[in-house]
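Of the protein chains in this complex, all but one are displayed in their positions.
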Amino acid sequence: MTEHASAPLAGDAPFLIGEAMSGGYGTGPDILHGCTIAVNRGEIAVIVGPNGAGKSTAMKAVFGMLDLHSGSVRLDGQDITALSPQERVSRGMGFVPQTSNIFTSMTVEENLEMGAFLRRDDIRPTMEQVYDLFPILRDKRRQPAGELSGGQRQQVAVGRALMTKPSVLMLDEPTAGVSPIVMDELFDRIIEIARTGISILMVEQNARQALEIAHRGYVLVQGANAYTDTGKALLADPEVRRTFLGG
Amino acid sequence: MSDILNALVAITNFILIPATAYGSQLALGALGVTLIYGILRFSNFAHGDTMAFGAMSTILVTWWLQSQGIGLGPLPTALLALPAGVAATVLLVLVTDRTVYRFYRRAKAKPVFLVIVSMGVMFVYNGLVRFIIGPDDQNFADGARFLISARDFKQMTGLDEGLAIRSSQAITIVTAVIVVAFLFWFLERTRTGKSMRAFSDNEDLALLSGINPERVVMLTWVLVAALATIAGVLYGLDKSFKPFTYFQLLLPIFAAAIVGGLGSPLGAIAGGFIIAFSEVAITYAFKKVAGYLLPEAWEPDGLVQLLSTDYKFAVSFVILVIVLLFRPTGLFRGKAV
Amino acid sequence: HSNEIKIGVLLGFTGPIESLTPSIAAGAELAMTEVNESGLLLDGATVTPVRGDSTCVDASAATAVAERQITDDGIKGIMGADCSGVTGAVLANVAVPNGIVMISPSATSPALSEAEDNGLFFRTAPSDARQGEVMADVLMEQGVKEVAVTYTNNDYGKGLADAFQAAFEKAGGKVTISAAHEDGKGDYSAEVGALDSAGGERLVVVGYVDQGGSGIVRAALDAGAFDTFHFPDGMIGDALTEKFGDEIEGSSGQLPGTDSPGGDKFKELAGDAADASSPFTPEAYDAAALMMLAMQAAGSAEPGDYKDKIEMVANAPGEQIFPGELAKALEILKNGGDIDYVGATAVELIGPGESAGSYREITIKDGKIETVKYR
Amino acid sequence: MRTVFLFALVGLLFVVTGFTSSWNVALGIFNMGLISAIMALGVNMQWGYAGLFNVGVVGFVALGGLAAVLVGMPPTPDAWSAGGPRILLALLAGAGAVVATIALRRAMRPGWSRALATVAVLVVGFFLFRAILDPAVEAIEAVNPSSTGYLGGLGLPVLLGWPAGALLAAGAAWAIGKTALGLRSDYLAIATLGIAEIIIAVLKNEDWLSRGVKNVIGLPRPVPYEVDLQSSESFVARARDWGIDPVTASSITVKLAYAGLFALVLLALLWLAQMALNSPWGRMMRAIRDNETAAAAMGKDVTARHLQIFVLGSAICGIAGAMMVTLDGQLTPGSYQPLRFTFLVWVMVIVGGSGNNLGAVLGGFLIWFLWVQVEPIGLWVMELVTSGMDGGNPLRQHLIESAAHMRLLTMGVILLVVLRFSPRGLLPER
Partner (left out) sequence: MIEVRNMVKSFGGFRAVDDASLTIETGSITGLIGPNGAGKSTLFNVIAGVHKPTSGQVLMDGEDITGLAPHQLFHKGLLRSFQIAHEFSTMTVRENLMMVPAAQTGETLWNAWFRRGQIAAEERALAEKADEVLDFLTISHLTHELAGNLSGGQKKLLELGRTMMVDAKIVFLDEVGAGVNRTLLRTIGEAIQRLNRERGYTFCLIEHDMDFIARLCDPVIVMASGSVLAQGKADEIMQNEAVIEAYLGTGLKNKVET
């Protein structure tokens, strides 16, 4: 087994990197202990790990939703550690949180519109794409998102993020609670998106399928990198399989 | 025949017109309350006094205009001064938000804290207004008082019942309708309006969608200030300006907002009318009307009054409770935090 | 100063009647300045008013304030309180226990006559019971047989309205409806609707001129429900004519007052220091004056001593004293003479420390208040 | 620790008042502080434990006061003979109508027919009620209106009025809860606010019950009267050796007596409240407050618990109300203003720290103290501001004139400042 924890990434400088991040919520104890997450342009990076490892926290940190007391976040070479979340959005970052990730009182369509809030161009085509990806949403476009089923909510959430036409897309467990068929659809779509040069950074518990398609995988344990390698390699690592992927 | 007419006129003059006007006045106030609740998610007890402040600043300007001999002919000069009043009020609420509310918003405090804080603000405004203009009532209405006065009506129609419509009433009703329509359109259709709703729904996610919370909040306050001033001035024109009354208005205003469903503009106006009509109609003594309609023989000697006017307030609240029992979040399915 | 005497001015500076109180207080303080300027009180003592907020409605707060005035400021008497509710509380819980004299310019509730007061409580406003009868007579004489009544929903309004109704009906009149109105409410269409429907030759408005009372009149006029009214004291003041001018042409009313020139004297004395025509302002002047004169008569500012002198200085025999003549009065008393204080409202204390009350009947002519006669 | 410190601080406030102005004032404020604390305790139960937004406090306080009158005042025999029985009959009729309605609603299936039937029964019942009631009312109110004109009370010791107040308030709360507790947050709030208004309206206008706005004064006291003390040799003598003048001594004695009684009640209630909060019952309540759906799924009967806590809290407000009327020695319906008895109490709870009984008590004392003491502060500030200007200066006049309004302003500022620096209240829940 190979320790890649803080090894520099293969190839050119990463498009988005949160480097050696340490921090926690408010005055609470640190959750992250010098953890590093990066993704190259047009690639897919997947974070896996036990519950409470700090995956979501790491994502939030990268998006500037909790203040780090050490470490930095760089987007396309520029340091954005100090930027506020919505500034990051305007710089082309999109994020789907793990929980409460839709506007429950607004209709599905309005949710998508809000996703495209910063866009000035015509959003129709993108919306059509989202509807093609998640047909069920087309039928429910006029329904308050709060009345949707768990899986449908998840689809709305991802759809919302797609609407931002981001240059890097961050997904926290996008497939939690969606049916296998939709999950496959979703992953397919994610691959396509990546092919168009958009970087994808996602947390997954359906780790096997996720690592399948990942260029790079991170295993977080207690807020620190335990393993870092290509998705394939991690899948192949029996230790990782046993302890994190459920055998 | 003319008896029937008289009866109708009486009812119109003593129930329909006053209730409609009063309803619109409540609705205008309720709109402000409902907007704050809808976007910033708390019941703002300072609204009554915000209205008072708005009215006051308008009055001061009005007086100045009047002293300059500037006026609007038949229309009250106050309308001319309104923009200035709005500006002043906007300033006030924005300062308040910066110094007071923002802190709790950042701290993600429970709504009830904001409610209590708004009470604090209420006290302060309360003192402020009395400080500047004093507690007595001020009259600043000018221009034509009536569209049609009871006397003229009697002369015109020869009926022995009068019918009076004050211009202030007319203005109020029209304004109310326009404002409601505007707000509805604004919140439901425009991008900005939607972003405000999004903010109220899920602040963090709004952030992630690139919506600037500070901007939303500011916009809300500006709207509220404008609404409060308009409501306050129109009310003052119709009745008279007295700080204490504006505080008293708070109760029926909230009732209106709640019956209609907090957060819904349409609800506000519907609520306003429900409260107003239940106050005016249910305690109305039908003696006179009955007198016109019934033959001499059966003319009632009692008042034919369901409840004495002492209970008009109680009545409107009974109605409110009943409505809520069937529609727990108001007629138009309001929010609840 | 050689010695300073403090007198509490306990009025509802905030709350429902906050707009009446400033001029009431001014009235009282007018008397005090007058006395100070004379410099004759108890060989050169000066009187200073100590204002306190009775809130008019919050009995607990009022008692606390009164308590403080007595123990902190060491006041020797209370000019107040205003609303009968708080007056009762302050009397029972503060004045009586501490043996402090209270003279209320405005608490008119008959109930207070029964209150347990150890001879410490007086008032310069006549009890409602009396005014009710007078009001009935006035209307009867004008040949008005049927009226609608609306009263402000507090002890003053209710008490007076009841007294009036009783007297009026005894005299053969008919009260078509007696409907309460709450002060400071947003809208009075409901009340006016009911009043109009009940009908009547006049609308009797037992309220306050800068409170619901005017609201009712305004609504009634606008809706064309009534165009002549009858007003008791609470409604009569310059504010009334300022607001309605000749709209209420031909309306009538009465308020405490005498043919004795006291009223007018007070008016000119007051000048713009106090609004002489606003309710209870003259009464306040008299209340304060009485208190100080009694002190002079007793030769002491101790409530225990001067409380018994109050009736003496207020009533005959003795030389009549009008507003602006306090110096003279002090002089007389100093020389052991006797006075009959008439003051601005022709004070005459009867029974349990109440003013007998003589009344001035008025009518509105050309948008002005005109005195018809005194009774 | 913080708790002890803060309580010491508030205690100090009173002591300082005692020395600087006088113990009479201090005790006076303290007594009302005790009552306020009890009210705050009641509201805190409803909001802090169960998240019930009750803004009808003033109503329950008023009911408590009514109970005190109905128990403590002597009966009016003439009034009773004039219309007492008939009143009772009318009340029975009213109750009957309500019961009938409920039975009816049980019996019939939901639908238009039921709705109509309900309305019909209620309307008929209402008119029947009025038909029986009105003459009786006329008769009773005719009995010497200026001093009685009402049925009077039972003439029992006024202390019994306190539990009675609790019962009366509890009864009302139960009825209200049965109907309105389905509502959430601000909707419940406004509903309770309205119901309170209704209660006050009844108190103001039903003269036969408690003289309405004509007020009931001269309520008998549970403690001796100052004047009696002053006239009792032994007392005066004792006062003399203590070296205090009898007048002050008497009023202080009386206030101490009240303080003792009130403190007793407060401590008892506080103990019960604490025990309840730190027990599985309290835990269940907090669970319900946090998430009703889940609590229900975990087998907790949410509706029943809500009703229970609503009744309890209201009962406590009722006691406080009765105590206050006893202290004032009078019932003045006109003085029951939401601002004073609902909002102020809420301020006490929130400033003190909702969910924390001690917090509520602390808030009760602190806020009441300020409510009374900010008035001189206001004046003082004004004088400070205007000290520079010469007497005649109109601005100075104006400012001094409006000094009274500094009271609310100061109050507001203080409230804002406190909440600014301890946003979750002085003694937060956790």
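A few remarks follow.
In order of appearance the chains are A, B, C and D, and numbering begins at 1 in each one.
Just so it is clear, a contact is a pair of C-beta atoms (placed from the backbone, for glycine too) under 8 Å apart; a residue touches a chain by one contact, two chains touch by 3 or more.
This is a predicted model, so every value here is computed, not measured.
Judged over the whole assembly, touch between the missing chain and the shown ones holds for A, D. For the chain left out of this panel, the touching residue among D:Ser234, D:Thr293 or D:Ser387 is D:Thr293. Residue in contact with the omitted chain (choice from A:Asp67, A:Asp132 or A:Glu147): A:Glu147.
Taking the whole complex into account, subunit D touches the unshown chain at residues 272, 275-276, 279-284, 286-287, 289-291, 293-302, 308, 429-430. Counting over the whole complex, subunit A has residues 25, 28, 44, 49-52, 56, 98-99, 136, 147-152, 154-155, 173, 176-185, 187-188, 191-192, 205-209, 212-215, 230-232, 242-247 touching the chain that is not drawn.
Operating definition for what follows: only the chains that are shown with their structure count from here on.
Note on connectivity: the fewest chain-to-chain touch steps from subunit A to subunit C number 2. Between A-B and C-D, more contacting C-beta pairs join the chains of C-D. In this assembly, the C-alpha centroid of subunit B lies 30 Å from the C-alpha centroid of subunit D. Mean C-alpha positions place subunit B and subunit C at a centre distance of 36 Å. Multi-chain contact residues of subunit D (touching two or more other chains) are listed as 204-205, 401, 405, 407-408. Contact with two or more other chains is made by no residue of subunit A.
Within the complex formed with subunit D, the subunit B residues making contact are 37, 43, 45, 100, 103-104, 107, 109, 111-113, 116-117, 119-124, 126-128, 130-131, 134-135, 247, 251, 254-255, 258, 262, 308, 310-311, 313-314, 316-318, 320-321, 324-325, 328-330, 334, 336-337. Interface residues of subunit A facing subunit B in the complex, by the touch rule stated above, are 63, 65, 85-86, 89-90, 94-95, 97, 100-106, 110, 113-115, 117-118, 160, 164.
Of all residues in subunit D, those touching subunit B in their complex are 47, 53, 179-180, 182-187, 189-191, 193-195, 197-198, 201-202, 204-205, 338-339, 343, 346-347, 350-351, 354, 401-402, 405-413, 415-416, 419-420, 423-424.
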